[in-house]
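The complex appears here minus one protein chain, its other protein chains still in place.
Right, chain A next:
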Amino acid sequence: MAAAALCWALRAARQVLPSPCPRQVRSYYVDWRMLRDVKRRKMAYEHADERLRINAIRKNSILPKELQEVADKEIAALPRDSCPVRIRNRCVLTSRSRGVKRRWRLSRIVFRHFADHAQMSGVQRAMW
């Protein structure tokens, strides 16, 4: 949910604007793919509970099968973007979909850039 966090940070930053301390505020997502990813994350968050419960009925050996088939149909009827499988952990700064390290939410290129400029805390060039 990196992009969701970013969005929240942006909203918070907008509220802070009236202060005279000017901070660079990013008001756009890097590209449309990132925007779509953000939408998917929001939807997944909204439908997470429902999905969990319907899946609990589905993946069951106690309830009758007819009930489970009905549950299958219900879950298929939910909007497509509500499933968490469609979320892709993109790079937060460049929106690169591949080569993204989860811990920093950054693509390998951006990570290297910051680490070489000593802007990543606790990250050092490996040598052994």
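Assume a contact is a pair of C-beta atoms (placed from the backbone, for glycine too) under 8 Å apart; a residue touches a chain by one contact, two chains touch by 3 or more; residues count from 1.
The rule is simple: contacts and distances are computed from a predicted model.
Novice: Since a chain is absent, check the UniProt entry for it and pick the matching name: "Nuclear pore complex protein Nup85", "Longin domain-containing protein", "Small ribosomal subunit protein mS31" or "Nucleotidyl transferase domain-containing protein".
Specialist: In UniProt, the chain excluded from the picture bears the name "Small ribosomal subunit protein mS31".
Novice: Given that one chain is not shown, which residue among A:V70, A:C83 or A:A115 touches it?
Specialist: A:V70
Novice: Extract the touching residues of chain A with respect to the undisplayed chain.
Specialist: 9, 12, 16, 18-21, 49, 53, 56-57, 60, 62-64, 66-67, 70
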